[in-house]
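Before any comments, here is the structure.
What you see is the complex with one protein chain gone and the rest in place.
Labels A and B are assigned to the chains in the order they are written; within every chain, residues are numbered from 1.
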Amino acid sequence: MKGPATMAPPHGATLLTAWHRHHRCDLAAHLETHGPLPLPVPRDYGWPARLAREIEAAGLTGRGGAAFPSVRKLVAAGTTGRGAVVVVNAMEGEPASDKDRVLLAVAPHLVLDGAALVATALGAGRVVVCVADDRHDTAAHVAQAIGERVGTHLGPPVELARPPAGYVSGEESALASWLAGGVGAPAFRPDRAVPLSISRRPALVHNAETLAHVGLIARYGAPWFRSLGSNGATGTTLVTVSGDVEHPGVHEVALGAPIEEIVARSTPNGAIRAVLVGGYGGSWIDTAALATPYAPAALRGLGAGVGAGILLVLGAGHCGLAEVARIARYMAGESAGQCGPCVFGLPAIAADLDELVRGSPHPGALEQRLHARLEAVDGRGACRHPDGVVRMVRSALAVFRDEVRHHLARGRCRCGDKAGPR
Amino acid sequence: MSSTLLWYASRATGIVALVLLTGTVVLGVLTASRFSTRRWPGFATQDLHRRVSLTALVFLAGHILSAVVDTYVHIGWTAVVVPFTSSYRALGVGLGAVAVDLLLAVSVSSLVRHRLRARTWRALHWLAYMAWPVAVLHGFAMGTDMRLRWVLALTLGCIGAAAGAATWRLRRRWEVRRQAAVHAPEVTRRAGVPDKHLAHR
Partner (left out) sequence: MTTRVPVALRVDPIACDAFGYCAELLPELVALDEWGYPVVGARRVPDELVALAREAARQCPRRALLVAEADS
């Protein structure tokens, strides 16, 4: 499966290699760094299966938030013929995430390569790149890259689409629904084994970064990808580090590196109290857990997940509960408004958290009510949005247990941060 | 069949159909506003609304049948559904035909309700608010029995009940839409379904 071995993949950064080397992201620089796109010769009917096996052997998991084993999605749509659509999800609705924006600014052709490979494997006739309607710079980069590939036979035709921005509008069924001309809101999918479709044509939605990795695996092979990880995880990944750090930003790291090592690259401002892993719908972890390898299996042991590849650092001088309340309030406002438990439950939970932060006249009742509401909302929406909020809040209540007790008893922080919810 | 008998049958079934249609409208408003008490569950309101509407349609069918079959005046089958094509009392019968068309739309769409999109079904169902006043106007235009005091009183009672229920419902709907425009999440506002979860609050 190796491409022509014109050059071994450079050590260290891989997604961002062409950029580091040339500070150019145009097609010529891209092909010079990584070599030609290894599309199959005509009538090579065994190629799609070989590509799928290579991706599986590489152990690539989705980089969009659900960490779905990519090969299963590839296989689910089957060889569906010219009507199928490959959707590149570059919506990045997660506020704490910046990786897809960066990736498309410095390596758009890797993403488009991966999309072309997947589309060719499925026999799909169309690729659509979805960029939120408020991300004009990213859209410009993508449009430029698409323009450079016109007439080059690097896969099926690629279009750029601009769905409305929002936390849930990047959810895959929301994207499929919007592309089919409907509302950009998540759909009820009782049987997730049934693939998504756009106007009765099968649609495969992949995160932009996932496809970029496919573009590299197809060239350098699974053993190379496996060699990049550590502690049992494979490959590299992009992580956005933000919060109480001096240099927030996107880093390409080997999966399996300890969390504290990744966070250290952004230089935390003093002592760390906790880190939110995965996204606004992810899990909080304690400082004791910072030595944990950043990899799906290890994070699962902490009740966390890679999610959208974010590490939000909370410094010791800031009130964790105020941050949790702020995030919950934001997430409540981002509900698509389709399901009662989400529409009513999330604002109720946010209100309870505000009361917790300010201090409550009835602390026992508040705690009971909050836990009951978390239980009531979990799993009762059409999409995973309310589930994420529940996970984030539950993990916060565990990690910030002392702060919770203190707030309930005295109505303010030990850490001296009297800011309260913003 | 004696013409006089048919004539009486037509008027009687017409009056009963109007009363039942009025009941249907009131029960429809109660269903949409989720009426229930401790001893009267909500599903019973919907169920009663459906049963009364079916009964109304049966009496309506009887009303139409006896009017058409009666050879004393000529009202052809076409005039039943195509408005203002009757030679006898074009206006009165025409209004009846309009009401029949609207009620056909309402009934058929309800029979295949779950094959339609929710918005489509609701739009067609609201035609009932148009069908009902047209039926009343039909009654006045035909004129025959409005001279009788009890019939007039009954009709005015029906008007009161239905108009009251409809006004109450329409006013609530406008209020809900106004509220929803302020509070609804951005995504649903764009989609045009902002009041989904405020309908009954």
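Before moving on, here are some points about what is shown:
Here, a contact is a pair of C-beta atoms (placed from the backbone, for glycine too) under 8 Å apart; a residue touches a chain by one contact, two chains touch by 3 or more.
Everything numeric in this text was worked out from a predicted model, so none of it was measured.
Remark: the omitted chain is touched by one listed residue; of A:L216, A:L238, A:C339 or A:V399 this is A:C339. Taking the complete complex into account, B:F43 is the one of B:F43, B:Y72, B:F140 or B:W168 that touches the chain left out. Annotation: of B:L54, B:V69 or B:A118, B:A118 touches the absent chain (contact as defined above).
Taking the whole complex into account, subunit A touches the unshown chain at residues 187-188, 190, 338-342, 344-345, 373, 376, 380-382.
Even with one chain removed from view, subunit B keeps its contact list with that chain: residues 31, 34, 36, 41-43, 46-47, 114, 118, 196-197, 199-200.
Here is the rule we use: only the chains that are shown with their structure count from here on.
Between subunit A and subunit B, the centres computed from C-alpha atoms are 53 Å apart.
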